[in-house]
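A single protein chain has been omitted from the complex, and every remaining protein chain is retained in its original position.
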Amino acid sequence: MDYVYGPGKNHLFVPGPVNLPEPVIRAMNRNNEDYRSPAVPALTKLYLRIVDNELKTGTGAWESALTNTLSPGDRIVTFLIGQFSLLWIDQQQRLKFDVDVVESEWGQGANLDILASKLSSDRSHTIKAICIVHNETATGVTNNLATVRKLIDQFNHPALLLVDGVSSICAIDFRMDEWGIDVALTGSQKALSLPTGMGIVCASPKALEASKTAKSVRVFFDWNDYLKFYKIGTYWPYTPSIQLLYGLRAALDLIFEEGLDNVIARHNRLGKATRLAVEAWGLKNCTQKEEWFSDTVTAVVVPAYIDSAEIVRRAWKRYNLSLGLGLNKVAGKVFRIGHLGNLNELQLLGCLSGVEMILKDVGYPVKLGSGVAAAAAYFQNTIPLIPSRI
Amino acid sequence: MDYVYGPGKNHLFVPGPVNLPEPVIRAMNRNNEDYRSPAVPALTKLYLRIVDNELKTGTGAWESALTNTLSPGDRIVTFLIGQFSLLWIDQQQRLKFDVDVVESEWGQGANLDILASKLSSDRSHTIKAICIVHNETATGVTNNLATVRKLIDQFNHPALLLVDGVSSICAIDFRMDEWGIDVALTGSQKALSLPTGMGIVCASPKALEASKTAKSVRVFFDWNDYLKFYKIGTYWPYTPSIQLLYGLRAALDLIFEEGLDNVIARHNRLGKATRLAVEAWGLKNCTQKEEWFSDTVTAVVVPAYIDSAEIVRRAWKRYNLSLGLGLNKVAGKVFRIGHLGNLNELQLLGCLSGVEMILKDVGYPVKLGSGVAAAAAYFQNTIPLIPSRI
Amino acid sequence: MDYVYGPGKNHLFVPGPVNLPEPVIRAMNRNNEDYRSPAVPALTKLYLRIVDNELKTGTGAWESALTNTLSPGDRIVTFLIGQFSLLWIDQQQRLKFDVDVVESEWGQGANLDILASKLSSDRSHTIKAICIVHNETATGVTNNLATVRKLIDQFNHPALLLVDGVSSICAIDFRMDEWGIDVALTGSQKALSLPTGMGIVCASPKALEASKTAKSVRVFFDWNDYLKFYKIGTYWPYTPSIQLLYGLRAALDLIFEEGLDNVIARHNRLGKATRLAVEAWGLKNCTQKEEWFSDTVTAVVVPAYIDSAEIVRRAWKRYNLSLGLGLNKVAGKVFRIGHLGNLNELQLLGCLSGVEMILKDVGYPVKLGSGVAAAAAYFQNTIPLIPSRI
Partner (left out) sequence: MDYVYGPGKNHLFVPGPVNLPEPVIRAMNRNNEDYRSPAVPALTKLYLRIVDNELKTGTGAWESALTNTLSPGDRIVTFLIGQFSLLWIDQQQRLKFDVDVVESEWGQGANLDILASKLSSDRSHTIKAICIVHNETATGVTNNLATVRKLIDQFNHPALLLVDGVSSICAIDFRMDEWGIDVALTGSQKALSLPTGMGIVCASPKALEASKTAKSVRVFFDWNDYLKFYKIGTYWPYTPSIQLLYGLRAALDLIFEEGLDNVIARHNRLGKATRLAVEAWGLKNCTQKEEWFSDTVTAVVVPAYIDSAEIVRRAWKRYNLSLGLGLNKVAGKVFRIGHLGNLNELQLLGCLSGVEMILKDVGYPVKLGSGVAAAAAYFQNTIPLIPSRI
């Protein structure tokens, strides 16, 4: 018997880990296999148009990106805009880099004016890398990577561009090559809709070149071990999770069947509808400007007389609904609705309707049905027919 | 890859087969076993406080109930109030009974006044059995079994009372002993929240006695074979589905953990909220009087200018929502929302919100959010905390 | 926690239910679906090159075959050669046919000389059907259907040929058209390697024609209901098990990938190797002549001083091995090794090695390794490379 059973489905709306599609659960429902048999390289080869794949969680992927491309003491410019950028910065400092933090108010995006001025004044190219979180999961803020690239190019600066795409890749438009991203990383439990356990790191040729001289100490995360086995054609220096490999294949099959553009459009629909509901409730989005709105997570600001943590607790205790807590600076002030991964519109409407009841429970004078109506009106105009069912 | 894949969960709101809880799916995720090993009787014994258990679908359970208790030519009184009672009557006629049909308009319950007059005039006890569907799934009508029993007792009539509880047992109040039911039957794919494949037939001592002299030809459905193996303690005359046996155990564990009274109360909440939504949309419930309202399925009447089948098609094609068609006499005129089994309130609200969009799609001037608001207002006042999470 | 847990895999060697392949378990690991959605007919259509498919267990399939083609009082010739033919005959009698039983000693095949004489003397064609079990699971006897057909043709007799292929179809050579079989039936839990729950009945045009005039009372098993929905294109008169439908697809995919001829050859290898082991142990095969040897089950005769049921009990209690009991006339005298379904040679060798230890446990002076060596010597000469791995 499970712990804390409640009837019906759990409504999982934290911004990761996200709902698993049935075909992924099925694909992972299997015995172990010998990973040295020819079957595993055959399976792995499917994934490897990208340069590098590592089995580890998001936090490990951060470490992989940093230690493989940089040396202790290297100056990096990095942006503090919420809890997850904060944690990455903490790691950068502990890894002994010279961390140049550009801070914004939580709810704002990365301050690219300051980046421009830093790049412009850095004639001697002391900045070795720019580290930026594409989508800050704590505040629902999406940074504009195209602009970051434009600035770097404008000043002809050789700095590496390292991007945390944990809560954006496969959900929000992301262009590794076009935007000149040197290292991009994500985790299996986000938009890929897999269990936790697999970090994916993609490196540009420039990043691979940098890794040859980077002096940071690394073993488990060392790209060289992967590259060595990549060249041999067996791919895995250490035992991979067979289940996650098959799960990844199923997850990618689903994304390809839907079409990546359609996946991104669906996330945009879900994000937009959520924002319309928040507006209808008369509440504020933590994200301060439309240009930063995130299509994977919305952080909702509650009135001062309400503790947002109570909303999250109540969601779980009474409605079998899992929402995201406000973290750190915005603890108690915001709750978060994750709307990423293998999710459809009616699931979101169920969630929004739950949020309305909870708001009423905690004393906020919401008009029941108002947010759902706003979201549904948008959906009713925009949802396409399911192609396989036409 | 599945057929006709659409992103996110399928919203399954047909009145059976219903959603499977994860613990049931897990319990059934197993290899076959030798059903003659001591493990299977040990497992089976758990279920058998009831008299008889048969592995077959609902239609087979009907045949089991009839052929084991009656002989060809026997007079039975039976009620025609919708598609499923009609199918049962068709079977009764093909099995060569003398079928005395009491017909009601679809949307009404069984006409118990006529039953009273038939019983009152049947001094010579030619009526051998009264066959009644507890909950007619086609129209969302629940019959009052307590009244049926009262009438039989009032006239001191010895007729057997055979009840189809397919879409009521484990969801709507049902009292085998108190209401003097002689044979009750249900199917695994309804409120028990299992896959199709198991019919459950419960017989009273009086029914078992009747089976000793019943002359209907039967072999596969013959209770004697089950009773013989029941007495031996191996229980199964034929190979049972190991997976369904373990699934049943998990399903019962969930029902017992929630508490049967709470399960029934939850169905009542889901039914009531659905009816409030229908009212808010300005549509008519197919069920004509409150006394017959069903807590497991609601048949919604659409205006004459709309084809209800188009609603069901659109639900599936655009919203990944499965609704029930109108059947036979009410085809094209009603669509059905099943709200039974392992289901919670936010799931239903997602469905209701989907129905609102579809109504708009097909040209009905619904106010988006109106039904959801009515249902949510009711839920917000009545949903209890989840006991395991307090 | 499971009942009666023992470490490692259970070694399942009863002659059904058999081991499920992982892809089948995975395919069935799913939620319910609306069986009226277009997805289910699309899936069903795949299976239906054969005439008829029914969801029921083996015993139900027997009843289906008989009641749809015959009328009470019809004379049928039928062969009693073991427990399963006995059970079928019991059913034939209870269904009120005029049952003309041809009995053989258990361990022998159907007496076809007597069939010849009955056919030859039946000038007025009183024999309406010949009922024969292709492979008698209780004794490991396979009847020669080609000869049966030859006899019927020789006497130009119009009798229907009804065949129980439960433990032969998909494992032993079976030719519906070439052998002029009118009704063939099997169950999902045998060579198809699915859970129990699906009976499959195939009928010839002649059988379908006969069903139009057959007067046996039937409803649940009535082919007309299936044919009606077959013509409409929705296929299912009653709710099918979605899980079994997907499981069947996976099971057929595996059979087609291996190739049906290779599946049959593999069963022949497994059967032959088992018989060589029995010989090496100095024990007798219950099957009296080579022409009747079964490739799906071997019944092994134990010396009089040993109770074969003790062998089965011990297998389960000490070695996590499930063997088949001796049934009825051969209870205590034989134990059975099932070697059918999705099974390979090393699995069988593990089983044979277990049997050797058990024989020693119960006091039979077996030379450990002797049977395994005989089987392995045969395998080592005959096992092909796995095509997908060459």
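A, B and C label the chains in the order they appear, each numbered from 1.
Just so we're on the same page, contacts are C-beta pairs under 8 Å (C-beta built on N, C-alpha and C of every residue); 3 or more make two chains touch, one makes a residue touch a chain.
Owing to the predicted nature of the structure, the values given are computational and were not obtained by experimental measurement.
Between the chain not shown and the residues A:Phe79, A:Trp106, A:Phe293 or A:Trp316, the one that touches is A:Trp316. Considering the full assembly, C:Lys317 is the residue among C:Lys96, C:Lys150, C:Lys284 or C:Lys317 that touches the omitted chain. Although one chain is not drawn, its touching partners on chain A can still be listed: residues 2-4, 10, 12, 14, 16-20, 25, 28-39, 42-43, 55-60, 62-63, 72, 91, 94-96, 187, 189, 195-197, 216-222, 237-244, 316, 322, 325.
The missing chain lies against chain B, touching residues 22, 25-27, 29-31, 38, 389. Residues of chain C in touch with the missing chain: 1-9, 11, 19, 21-23, 29, 253-254, 257-258, 263, 266, 316-321, 342-347, 349-351, 353-354, 356-357, 360-361, 367-370, 372-374, 376-377, 379-380, 383-386, 388-390.
Just so we're on the same page, only the chains that are shown with their structure count from here on.
Counting every residue number used by either copy at the chain B-chain C contact, over half are found in both chains. If each chain is reduced to the centroid of its CA atoms, chain A and chain B end up 44 Å from each other.
The distance from the centre of chain B to the centre of chain C, each centre being the mean of the chain's C-alpha atoms, comes to 35 Å.
Of all residues in chain B, those that touch two or more other chains are 2-4, 19, 29, 316.
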